Structures are given as C-alpha cells and as structure tokens.
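== chain A ==
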Amino acid sequence: MTTQTASAADVILSARGLSKRFAGFVAVNGVDLDVQRGSIHALIGPNGAGKTTCFNLLTKFLQPSAGTITLNGRDITRMPAADIARLGLVRSFQISAVFPKLSVLENVRIALQRRRGDSFDFWRSQTVLHQLDAEAMERIDEVGLSSFTNETAGELSYGRKRALEIATTLALEPEMLLLDEPMAGMAQEDVARISALIRKISANRTILMVEHNLSVVADLSDRITVLARGQVLSEGSYEVVSKDPRVIEAYIGAGHE
Partner candidate 1 sequence: MTTQSETGYRSEAAALPVGTPRHHMVIFAVLFGLLLVAPSLLYPVFLMKVLCFALFASALNLLLGFGGLLSFGHAAFFGSASYVAAYAAKAWGFNPEFAILLGVLAAAVLGLGIGALAIRRQGIYFAMVTLAFAQMVFFFALQAPFTGGEDGIQAVPRGKLFGLIDLSSDLTLYFVVLAIVFGALLLIYRIIHSPFGQVLKAIRDNEPRSISLGYKVNRYKLAVFVMSAALAGLAGATKAIVFQLASLTDVYWTMSGEVVLMTLLGGMGTVFGPLIGAAIIVSMQNYFAGFGAWVTVLQGVIFVGSVLLFREGIVGVLAKWLKKPL
Partner candidate 2 sequence: QTEVKIGVLNDRSGVYADLSGEGSVIAARMAVEDFDAAGKGITVEIVSADHQNKPDVASNIARQWYDQDGVDLIVDVPTSSAAFAVNEITREKNKIFMNSGAGSADLTGAQCSPNTVHWTYDTWALAKGTGTAMVEQGNDKWFFITADYAFGHALERDTMAIVEGSGGEVVGTVRHPFPGTDFSSYLLQAQASGAQVIGLANAGGDTVNTIKQASEFGITQAGQALAGLLIFITDIHALGLETAQGLVLTESFYWDLNDETRAWSERFAAQNDGKKPTMVHAGVYASVLHYLKAVESTGAKETEALMAAMKSTPTSDPLFGDGMIREDGRKIHDMHLFRVKSPAESTGPWDYYTLVATTPAADAFRPIEDGGCAFIAE
C-alpha cells in the first residue's frame, strides 16, 4: 500500500483491485486508488494507459471485470450509471458532450432540473423552469459563456462546448467531479480561465481529473496517480511524481523542462 497518511474516513472514493479486461486485452489491471475528500486528484499517464477506462469503470459506464469501488464508504460496484450520478459522482467526457440541439441555457437547465427532481412532471407547464434561469445564468457566467446564452449548443466552437459541458456538470452541484481532459482543445486563455474555475469549484468538492497539460496538473493537483499499461506506476505530489524516472521515461519525456 502506498503512503496513506490521511485517515480512511477522509477518503471519498476508493477503488481496490480494479480491473477491466477487453477481449484478449487488459486495459486496467488491479488499480488501487484513493481520492481524498476535498482534494484535486490527477490521473495521468501515457496514451492508452487506461485512464478513460478507469473513469468509465468508476462511473459504471463500463462494468469492472474485478475489483470493488466504494463511494463514501458505500459499495457502488454493482450500481447502474444513472444512480452513481445521483449519488453525487458526476463525470465529463473526453470528447465534448453537450446537447447539441438545445440552447446553452437549456443545456445547463437540464442539469438543474435533475437536481431539483421535477423532471418527470409531464402535467406541469414548462414555464416552471424559468425559476431555474437565474441559477443557470450564474453557471454560464462562470465559464464565460454569458454572451452565448441563447445560442444552440451544437454551433459553438469546440472550446466553448467544453466550457458549456463544465458549466452543466457544475450545475448538478456534485460532491465529486470526474473530469476527462478538461483542457483538451482549449485555447490558452480558456485554459487559464477553466483552471481558475476548477480551483474555485474545488473549494467544497472533490475532483478527479485526467489531464495531459502538465502545467495545469502541476498547478492544480494535490495528488497525482500515474497509470501506465493499466497499472499504477507512481503516486504522490507533483514534485515527487515528476522526478520519478519511470514517469519521465513513460510519460513526461526527457525534453520537458
């Protein structure tokens, strides 16, 4: 077991012996992972290391071949995906995921609606949804999309779609967020803004993210797990991990300053 100084009670999400086997190929192989409550935890590693697969396992978009997952001490290994989200563990996607035909406002409101639990009311007029507009606007503002509120999401540029996706996810006020490469395809200024945003929202929640942008990782994360070939290669703070020769060889590369 790796250095586990904090008390177990502070672990919000924990995986033990997590494995995923695809036909003739083991993508994730006995991964142990503990995410501390309130921390920003980064999952990095070379392409194909199994990071996205881990995400899919943790959020039950894939069923693990072996291992257990506990969230707040509760075993969620066999729970369906939608229920996991309802427990407060929400993910974003590596390839942008918005509702392309809905407006930006509606995108965010869908999340708010879920949180408020009135989404099955087919007998009520949707004018009740306007109550959510103010809060939705707030989220949209946070990611700098306020001038696009009524735009159709599908027509936004790639970077803005990512921003919208984050706004939507945040609207759920999840206890824990899983972000898969939130900075991918973002322009520099957005990177800074989203970084700040992630830091801000991390104040009262836990974040687990996959990211290749090392400066972001260095800047944001409290703890880093490095995966390679489906296994944990190294774990610790950025300083520790980035000096690990195995990590340098497998991931960071010698050319990186």
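Just so it is clear, a contact is a pair of C-beta atoms (placed from the backbone, for glycine too) under 8 Å apart; a residue touches a chain by one contact, two chains touch by 3 or more; residues count from 1.
Regarding candidate selection, all candidates are chains of the complex that A comes from, given by their letters.
Computed from a prediction, not measured in an experiment: that's the story for all the values here.
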Options 1 or 2 - which one, within this complex, touches chain A: 1
Chain A - residues contacting candidate 1, complex: 59, 61, 80-83, 85-86, 90-93, 97-102, 106-107, 109-111, 113-114, 118-130, 152, 168-169, 172
